[in-house]
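A single protein chain has been omitted; all remaining protein chains appear in their positions.
By letter and in written order, the chains are A and B; residue numbering begins at 1 in each of them.
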Amino acid sequence: MTENFDELAAAWPRILDGIWITLGLTGGGAALAMIVAVTLGLMARQPNVLVRGTARTIIEFFRGTSLVVQIMWLFYVLPLLGVDLDAMVVGILALGLNYGAYSAEVVRGSINSVQSGQWEASTALSMSSFHRMRRIIFPQAWALMIPSLTNLLIHLLKGSAIVSFIAIQDLTFHVDQLRLDTSTWFAYGLVGLGIYFIIAYILTLVMNTLEVRAKHRLGRGESLREMLSLKPPRTTAGTGEPA
Amino acid sequence: MPSATDNTPAIRFENVEKRFGDNVVLKDLNFSVAKGDRVTLIGPSGSGKTTILRLVMTLEELSDGYIFVDGDPLTYEKRDGKRVALKEKHRNEIRKRIGMVFQQFNLFPNMTVIENIIEAPVHVLGMSKADAKEKARGLLKQVGLADKADQHPLELSGGQQQRVAIARALAMDPDILLLDEVTSALDPEIVGEVLGVLRKIAETTDITMLIVTHEMQFAKDVSNRVLMFDGGRIVEEDTPEVIFSNPKHERTKKFLHAIV
Partner (left out) sequence: MTFDWNWNTAWDVLPILLAAFLQVTLVVTVVSTAIAAVLGLIIAMLRRSVPKPVDAVLKFAVDFIRMTPIVVQLLLVFYTFTNLDAITCGIIVFGIHYSTYMAEVYRAGIDAVPAGQWEATTALSMPKGRTWSAVIIPQALRATVPALGNYAISMFKDTPFLIIIGLVELVQAGLVYGGNTFRYTEALTLVGIIFLAASYPTSLLIGRLEKRLAFSY
């Protein structure tokens, strides 16, 4: 038992490096995914058949072929076509495109879910379609899309564990190395799954915070400060406790 | 600018037809609204009243015919005998002259009350933020909500939200104001506060108003003309005095009898 922890202490600097690689892949992948998602999501609701068709094809392509296939294709086939990318770039690219395609559907769906009255009121105020999207519709759609984006972000983090296939030394790689010197359950179970769970948990908390903020901006629910304060929560008239 | 000597109608419908699929909602409709007129549209639900307002606001596409706003074609025009759709840019220019208040208020929940009001004046009309704010405060005072400027719409009651929506529409200085069942979503006891605000606006401005409402007393007080609709056509049109106390058409009598 104690040997396990001694080995962990010895391996910790390398595991920390692995955590940073995993966080870099997750952060980079998520940032790229968001850009891809907003671009494709907006394109997929254009009336122009060509624009919409292009977006749909890209979305279905990246959703339909597996993440691992995409990463392998970028890693093995792209160099044969003369494009030689750093493994880390390949990882971020594959994660960003794959989860970006999934998120595009979330963006599109959330935008479509904003009440029709909001679109009509913006039109009645003569707003341009760009202005309407940026100032009225997207801020409201954003609050709707966060829960689904949180799920996808956790998927992305979990998906990043495959980059050891293309020789990136991420958290999974170093945990696998640790196993050579410790018991299996300690390396994979406690250290590996444990650290991934903690990262996932923190990411979820961050996203929940964003959701609370977004909802509060729409006048729904408490502000973050109110939630964290020790004062009794605001009560709405008529919903008080029975006497 | 509208003036007493200008005879161009504020709104003119010419052979307007509106279909939703196979369902013909408006058929060969012709009427006009003079500048400064307050016209109320009444009739059973499904008679096409709300569709008329939505067509003027370009929220629905015309199936056939033309609509003119102060003489300018709104969405379609005749060119060499052909009916041609006008570009979004043109439509948006005409739209700036028209304001609309909705049944469901449709305030923007991601903005405070005052941000709701200044959004379009600043970003659409290019007014300075300071001027827009000053104007918004004046309008809020006018609708009795001077103290609510920095609140979020959803913190307000329905009646208050609707009064903000009225202020938001007026902030664009529209020549024409469309009121689409503005009290239908409100509790009976707060209908009065909204109608009071509208009465005041009707008395103190010369904005052309096109009104769809079930509040017959309000229609009587505010409008100078009432159009009775049924099945997408105008059945009867007259002053409110005649329509409400001495209607000529059987259909109007039946309708008024049913709702009182």
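We take it that a contact is a pair of C-beta atoms (placed from the backbone, for glycine too) under 8 Å apart; a residue touches a chain by one contact, two chains touch by 3 or more.
Because the structure is predicted, anything quoted here is derived from the model rather than measured.
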**Request:** Could you run through the displayed chains and say which ones the absent chain touches?
**Result:** A
**Asked** So which of A:V77, A:V206 or A:L224 would be touching the chain we can't see?
**Response** A:V77
**Fill in**
chain A residues touching the chain left out here are 60-61, 63-70, 72-73, 76-77, 80-82, 154, 157-162, 164-165, 172, 175-176, 179, 184-185, 188-189, 192-193, 196-197, 200-201, 204
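We take it that only the chains that are shown with their structure count from here on.
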**Prompt:** What residues on chain B touch chain A, complex-wise?
**Reply:** 57-59, 88, 92, 95-96, 98-100, 102, 104-110, 119-120, 123-124, 152-155, 168-169, 172
**Item:** Touching residues (chain side chain A, partner chain B) in the complex
**Value:** 115, 117-118, 120-121, 123-129, 131, 135-136, 139-140, 217-220
